[in-house]
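This report concerns only the one structure given below.
As you look at this complex, bear in mind that one protein chain is not there, while each of the others sits in place.
Which chain is which? They are A, B and C, in the order written, and residues in each are numbered from 1.
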Amino acid sequence: MKALFLNCTLKKSPRVSNTRALIDKVAAIMEGLGVETEVLRVVDYDIAFGVSSDEGGGDQWPLVYEKIRAADIIVVATPIWFGVRSSLAQLVMERLDGSYADGDPKTGQYPLYGKVAGVIVTGNEDGAHAAAATTLFNLSHLGCVVPPNCDCYWVGDAGPGPSYIEAGGGQHMYTNKTARFLAHNVVYMAGLMRENPLPTNIRKLTEEARAESRDTCPVRHGEGA
Amino acid sequence: MKALFLNCTLKKSPRVSNTRALIDKVAAIMEGLGVETEVLRVVDYDIAFGVSSDEGGGDQWPLVYEKIRAADIIVVATPIWFGVRSSLAQLVMERLDGSYADGDPKTGQYPLYGKVAGVIVTGNEDGAHAAAATTLFNLSHLGCVVPPNCDCYWVGDAGPGPSYIEAGGGQHMYTNKTARFLAHNVVYMAGLMRENPLPTNIRKLTEEARAESRDTCPVRHGEGA
Amino acid sequence: MKALFLNCTLKKSPRVSNTRALIDKVAAIMEGLGVETEVLRVVDYDIAFGVSSDEGGGDQWPLVYEKIRAADIIVVATPIWFGVRSSLAQLVMERLDGSYADGDPKTGQYPLYGKVAGVIVTGNEDGAHAAAATTLFNLSHLGCVVPPNCDCYWVGDAGPGPSYIEAGGGQHMYTNKTARFLAHNVVYMAGLMRENPLPTNIRKLTEEARAESRDTCPVRHGEGA
Partner (left out) sequence: MKALFLNCTLKKSPRVSNTRALIDKVAAIMEGLGVETEVLRVVDYDIAFGVSSDEGGGDQWPLVYEKIRAADIIVVATPIWFGVRSSLAQLVMERLDGSYADGDPKTGQYPLYGKVAGVIVTGNEDGAHAAAATTLFNLSHLGCVVPPNCDCYWVGDAGPGPSYIEAGGGQHMYTNKTARFLAHNVVYMAGLMRENPLPTNIRKLTEEARAESRDTCPVRHGEGA
């Protein structure tokens, strides 16, 4: 099984990333559980803004997207800026919007259907819950399974201050505990989903829904409607 | 299998609840899949504010809590007020904070561990994503598994307007489609989790984490620290 | 000038409230600036769930609402539970929905128009930005002016831990600094708004908007539409 960590730090390699430091901790636990891990720093790629799977003109999103499609476990790791996830984490989600168009011909399941999601958040003050909740919810929309306790975060107390590495966050009990919960639950669920793939037929259920629906006024406020 | 729907409308019975109307649609699909369903209107109970499992003095939370513990599937259904979930949905979460104290003696797993979560949201304007994301994330912290596409919502367009029933939301294609996705995914995952319970040993992993942690300054800003 | 602090703790008097401790700090600074302050603990009142200004049957919201209407400055103070504001803070907002119906006969301005808002948040881990952002935004919808740096919060670092009082939060630099920013900015703006009330004519602007609008399909998905 493969786990892909998308590091959404704003800093290009080889600058030190606090988020990476926490990723390494979680990845090591997963490796111990027999999972192959890969860390990808999104900002090192030249990814276009947009919502399709290939925006052309040298867009490097297809390279990232391919790795996402090949993984069993996807962990989005983001720093907090202004109380929410980073612009690069948001960029990743926007580009994954294109995956809805790549559904399975038979079932309509999107490419991320049945993959398992996790999230890692670091910041020096506040916003971990918001960043994690938004990200896991988005991933569930895209098809991922969200296990219990699959978020691991570190933040300092109120206001700006030292970040994860400098503050010795590696010794913080709560973060170390949830790093383990995340790794164990995500790996277990990924094995389970591989053995027991979701049978949901998106196409068939959509047809059923169409039969009881009637959008009588699709262009609602137009002149000629 | 049993599914419990917690209707967090602000209106007491027998007032008409838009949220209930959408619950009924989802519950009927689940019944068709062989699941026993129950709908509980939270505001009809006399539930104390607090964060324990029994606040005493006639607190009726224990009645609700018992039903939650007996269910395989928990669907929190909430109207939107001011862009977020209702005070009653928040109250339910606050009271579930008490469940952390009721962990399994051996594994430490909380009472909701391995149950499957879903969410239903209705409103006349905006806020469904925020209400759903926060609620599913909270439920994942409490131990629930969050399947893909397990939220179903209806909102009208920008600004106040007619609600679900009056607006004919029952015929809205997107809502009818996601009602099916929610029901099918939640029911499948609940069966899977029953057959393959999460083995996570919260106690053991916590002990492991303790060994590498050192909270050198637990009372951080105190006079004598 | 009068400032009203709405303490949205879950704990009834006389239980010790961490949120109250931080309120007291901010209120003392405001008193020093010549403002009369009052602290109201919402949970001590018997307030009905609902969205009108009087739900009847002994509903004590009208007592709170009257104090809100008489104040120049409104500070909503809330603990964090599950990453967001408390059920009681949400309850206050829901009940203020009723104020939209009490607009000035001439201008249509809602009762809170031109009052000045602030927010105080305490928690032991994370969620202050989310709680403050949602609350200030809601208050701006209700008519309040939101000055710069009008939120003051204290949280500990990642995960559960000691709360504001026990952790010695009263000595936390960032919180003490923002307590002053909040008090000074809110008091200055309240004086300014009293001298220079917003001239916005909600009624007239609404009529203007109507002239360029055409909701051609108000009941959008109904059977007979």
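In this text, a contact is a pair of C-beta atoms (placed from the backbone, for glycine too) under 8 Å apart; a residue touches a chain by one contact, two chains touch by 3 or more.
Here the structure is a predicted model, which is why all the values come from computation and not from measurement.
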| note | Per the touch rule stated above, subunit A touches the missing chain via residues 10-11, 43, 49-51, 81-88, 90-91, 93-94, 97, 134, 137-138, 141, 156, 161-162, 166-172, 218-223, 225
| note | Interface residues of subunit B toward the undisplayed chain are 82-84, 125-130, 133, 153-161, 169, 172-175, 177-178, 213-217, 220-223, 225
| What residues on subunit C make contact with the chain left out of this view? | 112-114, 129, 132-134, 136-138, 140-151, 157, 168, 170-173, 176-177, 179-181, 184-185, 188-189, 192, 196, 198-200, 202, 205-206, 208-210, 212-216, 220
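Rule of thumb we're sticking to: only the chains that are shown with their structure count from here on.
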| request: Using mean Cα positions, find the chain sitting nearest the overall protein centre. | output: B
| task | Give me the rotation angle that lays the C-alpha atoms of subunit A onto its copy subunit C, rounded to the nearest 5 degrees. | result | 180
| In angstrom, rounded to a whole number, how far apart do the mean CA points of subunit A and subunit C lie? | 34
| request: Quick one: report the Å distance separating subunit A from subunit B, using the average Cα coordinate of each chain. | output: 22
| task | Mark out which residues of subunit B touch at least two other chains, giving numbers and ranges. | result | 134, 137-138, 141, 168, 170-172, 220
